[in-house]
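My structure is below; once you've seen it, I'll send some questions.
The complex is shown incomplete by one protein chain, all other protein chains being positioned as in the whole.
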Amino acid sequence: MFFHRQELQHTVKPNQPDAVYARKLQEVLGGQYGEITVAMQYGFQAWNIHIPGKYRDLLYGIGAEEFGHVEMLAIMIAQLLEKAPLGITEDAVQNDPTVAAIIGGTDVQHAIVAGAGARPVDSNGNPWSGAYVTASGNLLADFTANANAEMQGRLQVARLYNMTDDAGVRDLLAFLLARDTMHQNQWMAAAAELRAEGAEDFPVPSNFPLKQEDRSVSYQYLNFSDGPAAADGSWASGPTPDGKGEFTYHDGPTTTAPMPPVTHPDSRFYGTTELPNVVEKAAGVVQDKLNKE
Amino acid sequence: MFFHRQELQHTVKPNQPDAVYARKLQEVLGGQYGEITVAMQYGFQAWNIHIPGKYRDLLYGIGAEEFGHVEMLAIMIAQLLEKAPLGITEDAVQNDPTVAAIIGGTDVQHAIVAGAGARPVDSNGNPWSGAYVTASGNLLADFTANANAEMQGRLQVARLYNMTDDAGVRDLLAFLLARDTMHQNQWMAAAAELRAEGAEDFPVPSNFPLKQEDRSVSYQYLNFSDGPAAADGSWASGPTPDGKGEFTYHDGPTTTAPMPPVTHPDSRFYGTTELPNVVEKAAGVVQDKLNKE
Amino acid sequence: MFFHRQELQHTVKPNQPDAVYARKLQEVLGGQYGEITVAMQYGFQAWNIHIPGKYRDLLYGIGAEEFGHVEMLAIMIAQLLEKAPLGITEDAVQNDPTVAAIIGGTDVQHAIVAGAGARPVDSNGNPWSGAYVTASGNLLADFTANANAEMQGRLQVARLYNMTDDAGVRDLLAFLLARDTMHQNQWMAAAAELRAEGAEDFPVPSNFPLKQEDRSVSYQYLNFSDGPAAADGSWASGPTPDGKGEFTYHDGPTTTAPMPPVTHPDSRFYGTTELPNVVEKAAGVVQDKLNKE
Amino acid sequence: MFFHRQELQHTVKPNQPDAVYARKLQEVLGGQYGEITVAMQYGFQAWNIHIPGKYRDLLYGIGAEEFGHVEMLAIMIAQLLEKAPLGITEDAVQNDPTVAAIIGGTDVQHAIVAGAGARPVDSNGNPWSGAYVTASGNLLADFTANANAEMQGRLQVARLYNMTDDAGVRDLLAFLLARDTMHQNQWMAAAAELRAEGAEDFPVPSNFPLKQEDRSVSYQYLNFSDGPAAADGSWASGPTPDGKGEFTYHDGPTTTAPMPPVTHPDSRFYGTTELPNVVEKAAGVVQDKLNKE
Amino acid sequence: MFFHRQELQHTVKPNQPDAVYARKLQEVLGGQYGEITVAMQYGFQAWNIHIPGKYRDLLYGIGAEEFGHVEMLAIMIAQLLEKAPLGITEDAVQNDPTVAAIIGGTDVQHAIVAGAGARPVDSNGNPWSGAYVTASGNLLADFTANANAEMQGRLQVARLYNMTDDAGVRDLLAFLLARDTMHQNQWMAAAAELRAEGAEDFPVPSNFPLKQEDRSVSYQYLNFSDGPAAADGSWASGPTPDGKGEFTYHDGPTTTAPMPPVTHPDSRFYGTTELPNVVEKAAGVVQDKLNKE
Partner (left out) sequence: MFFHRQELQHTVKPNQPDAVYARKLQEVLGGQYGEITVAMQYGFQAWNIHIPGKYRDLLYGIGAEEFGHVEMLAIMIAQLLEKAPLGITEDAVQNDPTVAAIIGGTDVQHAIVAGAGARPVDSNGNPWSGAYVTASGNLLADFTANANAEMQGRLQVARLYNMTDDAGVRDLLAFLLARDTMHQNQWMAAAAELRAEGAEDFPVPSNFPLKQEDRSVSYQYLNFSDGPAAADGSWASGPTPDGKGEFTYHDGPTTTAPMPPVTHPDSRFYGTTELPNVVEKAAGVVQDKLNKE
């Protein structure tokens, strides 16, 4: 169960409205790596989890905070939109390029659809999608996904920090950056703990029997491009991070196989096939003649 | 530039057609973490990169291999569909529940749209989306995204391995599993190398000045749920993985702020606001009367 | 801020797993009118609201409950998936049509992507979309949208109730049906209260000056089809629900206007236009000749 | 069957082109609550209906009009785009901020894709989606959905009215506002008639046996937030709009249930589970050793 | 304006319900090449057209017929769904594999969402999308798009014809196949007429001055794969269909250019760049020390 308290975790108050910036801020609310994504992602991972205890508690503990971050960003955006001009109309601003320019930078659905309110979309107006969520049931994979989400998320907030000089907005972003720092660290710690406890290991999934994969190519770097520096990295020689092999380097594939023959599905799919068509076509010509007669 | 050779990296030949399994295999071709995703993701990261040399060569080197994996899966799926029954029709199978059951498990667009061919969609028929791609320009973030993609991808292939007993299909999956093992290892090695070289560090982005974030909450675990075991993990006390702090644990938030006042946008957005409406409404009543007169 | 408690509002325990039904239940979790929609919709309406007090408190009060319903359905679905067979494989069930049939009715991404877990998608696997949310800032319009969502939602739950005879599932659905009954009633009451208080009225938005619309056609029923019974309803004669007019009935339009002339955009858009092309084409022929020379 | 006549219901002629406004007007053509939505929604409701007569005739009668509104908006948009500048190019406008600003506010696909033509998208360029349509087969639910659509639609047109001072555009919008007034009234009248005739009632669906829902919570307002004013509304005490109960008010839930135990799906999904993994991992270590030997 | 008549162009009456087939038929109603696509496509082409007269009349004339085809397919689907079983429930069919199999093949949203009604989606439940529509303003391009749509559409109907033996369904499909034959022919005739009249020509757009393109590679077949038979076709030698050149054949590219240097955007995007980072990192280390002090 979720309970709501009409308080925020941090002050949410811009110094002044800025409809152009409101649009940009939508990215970390409703974008691929926005707050809705992490809130829902940690939720689904918790609801689907297969072990009780600390990992589940961690998912619930952070997940609920993220729903509060969704709220903080939505409320910030609504305030940034407060004095948004309606558009280029009888206010005699039609020839003022500054106003026109501002209109050009806004999300027009903020005005037309939401009446100066936040929306569950990204900075280009793409609706948030459930396809952004990762919840596989394998915690080492999923905690890596979470670390990834927090990295991309913090990166976007850092960029947005430099796109405004509104002290009120920056104050909120400084808070969110710190929370992203924390969560990035937490998912890395949790992934390490899963390995330390022997619950999971690399390569993910570690409990798939390795002998069932084609081990002959498990540690070969097959370079399908012509960049010679690719051989210089720690990914081309030396021990592998999973501790189970040695990297080797190869220009291009070490194995090849011929193309299989083409398929011949049921002729009633009317695909193009060579000989049958000739026969059928002959029949078709006859039929056509009959049809016309 | 890309050059194509009419050979495959590994044999692609099922022992027998299986239209139900063909649908399932679409997941690792055109799903969120399928081969199209990694091929395009490594491509865009390479095309956008800001440093020449080994990292770019690595992205190109693996990326081109993944386009070949897209091809292998598409050709496998086309073969699995080869003898697909057309549906429940005059072949007198309408009352055969086995046939009916098989139809129920297939992707009907394989038949109707593609005429027994592979499609750029996932196992539920959702079209592949450019929104699956991550390419931020920050290589530590992006290599973590790549490791994540290879983990989720290998996990899905491992599940699919157990969903068939066709030796030909399993032979291909064993090959792909091994390549996923390799690529998982490579992205982890590359992420480590970025840090070892001092190019990037945690928290991502490491060159955002930490003093600009609200350091007072950078390492506080604020547990917004009531699971007490959340305090037991290495994410709740001790040094943080970024080497820059110490985790502390707190039940709930350590800071709060009141809700800001509600917004009052331009009245011509016709949102519901209290006092203005009363005034306007009075005017509206008058207007209505005038209208009717 | 949202706080999570590791309890549920009602028992969530199916009598037995049922992967086919798990797929169906996704509709009211992640579909157009599922619990994610109402939770997010009430949230965005609250965050964007322009008046403090009872209406905002109502949105927050119901919204937080709905996030808990999201959780209950996700946990139910995970349990329904618990014993899901992996697929048609070495378990020798390949020729058992009952098992094959069950596979056909499941969401295969439940297995391949989520490892027997719930997902933020509908019963056909379409990801939940932010486009399902309505939050316009006009409370009479939005409370009508909320009533609509609760009606469609309760209708879907009622249908799902008849699609299972699992007493545990039905017990949960009986609880959700009752909550939908409550919320349907609440939004109707809230809409009525807005009107009684004079805050809003029909037609929405009531504070747009009526004299600015073309009042001559505001209450004309223009029947563009040939169904004569259309004239029999209360929508074709008598007073209008907004209390501001009288319905009149007309076969077809009462007004017409000629098509405007076609447009002639810049010729560098290379659209097909009549005369200019002839001229340009002549020039093009000359140019081609010159090109070839 | 649909028949087309090359006339319009009202004059469609802007005083002058305005490519920025053309983009905005797309919202009520191809947005969530645009004319394509209502045309298709009334169509699908009519095609799926279960009773002949006046309700079906009503759906057909309004639906066909809405297809004509799609046409009027498309033709208006094409005219608004007529003189659209091509972009910032050799016309020496590159340094004119007014022109640059205008470009910024346009839908660039209007130029690049449609050659100065209207498109089936919203004001942010999101393609119209079949997911916007509601057609459940329950007419009381669907007529409420229709009233909702006409309210949101009229609200958006009213906002757009204030975003232009072009008399020609406003003339068309004044006509559409009036038709939305009419249709809003008609769906409210039709919903009331369904109830008056005893065909449907609240709560929707009214013919689901109420005793099958958990009546103990059917009229309890469970406030999951801490806003005390939530208790002040008519939704917290007194008779319910469905005429079948009395509202009661409660701070938070009146019922709770413990979390069910976590699930344990087939181990071949490779999810993270505690004990089994330890065992399997031991086996895995042995296997790995064997693999390396 | 569109007018509706409550008649159909052809009998729409299946011999018996078939919910599995109803799902399949959705493809040609709401799929990429279904009737909604062509109806909307011809509509938008007409509304955006730049020349009055026969081409516009043709678009309107066929477009309105296609809206009637949308209606016919929707009504057919509703009838096919009429006796659809509710699902596996108390009707004691739970253990009947035939019934289970049928459920597996249906679109479950037909039941849960539409109450046994048609929906604006394809056979996998993907909502119809405005992105399916092509309307560029260049009539030769667009009539080719129309011919393509009619070809793909007729192909799908032909496949569907073989997926049922219901004489009533086949009777409708036979009618639609004939209309597709007609429209395929009409768009080919219209494309030819545009060329014959000199309004448009190949390559599209023919009024872009050819000398502005890089004519040195305009007729070179650059084979980027290793299939030698590619040189055998009429596309590798001889005159080109546009009548303006001669095909030549080349193994691989005839031109190459080096990769441009990598980009160096503003450092506040926090992308990974080599030298700057070293400097900044040094500064960062100092800052971190200062932060901790």
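Here the chain labels run A, B, C, D and E in written order, and each chain numbers its own residues starting at 1.
Simple rule for what comes next: a residue touches a chain if its C-beta (ideal position, glycine included) is under 8 Å from a C-beta of that chain, and two chains touch if they have at least 3 such contacts.
Treat the numbers as computed from the prediction; the structure is a model and nothing was measured.
Participant: Going by the touch rule at the top, give the shown chains the omitted chain contacts.
Facilitator: Counted over the whole complex, the chain not pictured touches A, B, C, D, E.
Participant: With the missing chain put back, one of A:Q9, A:Q79, A:Q109 or A:T164 would touch it. Which one?
Facilitator: Reading the full complex, the residue touching the unseen chain is A:T164.
Participant: Of the residues D:Q32, D:N126, D:T181 or D:S225, which one touches the chain left out of the display?
Facilitator: Counting the whole complex, the residue in contact with the absent chain is D:N126.
Participant: Could I get the residues of subunit B that touch the absent chain, sorted low to high?
Facilitator: Looking at subunit B, the ones touching the missing chain are residues 1-9, 30, 36, 40, 43-44, 47-48, 57, 60-61, 63-65, 67-68, 70-71, 74-75, 78, 113-121, 127-131, 133, 135-138.
Participant: Which positions on subunit A touch the chain that was left off?
Facilitator: Spelled out for subunit A, the touching residues are 20-21, 23-24, 27, 31-32, 97-98, 100-105, 122-126, 155-156, 159-160, 162-165, 224-227, 252-253, 256, 261-265, 267, 269-274, 277-278, 280-281, 284, 287-288, 290-292.
Participant: Go through subunit D and note every residue touching the omitted chain.
Facilitator: Interface with the chain not displayed, on the subunit D side: 1-6, 48-53, 55-56, 86-90, 94-95, 97, 100-101, 103-105, 107-109, 111-113, 115, 121, 124-127, 136-140, 194, 198-201, 205-211, 215, 244.
The working rule: only the chains that are shown with their structure count from here on.
Participant: Tell me, please, which of A-C, B-C or C-D gives a repeat of the D-E interface, judged by over half of the contact pairs matching in residue number.
Facilitator: Looking at which residue pairs coincide with D-E, the repeat is A-C.
Participant: Using CA atoms for the superposition, what rotation angle relates subunit B to subunit C, in steps of 5 degrees?
Facilitator: Angle of the fitting rotation, subunit B to subunit C: 120 degrees.
Participant: From the C-alpha centre of subunit A to that of subunit B, how far is it in Å?
Facilitator: Computed value for the inter-centroid distance: 6 Å.
Participant: Could you say which residues in subunit E touch two or more other chains, in rising order?
Facilitator: Only 1-6, 48, 97, 100-101, 103-105, 113, 115, 121, 124-127, 136-138, 155, 159, 162, 269-270 qualify.
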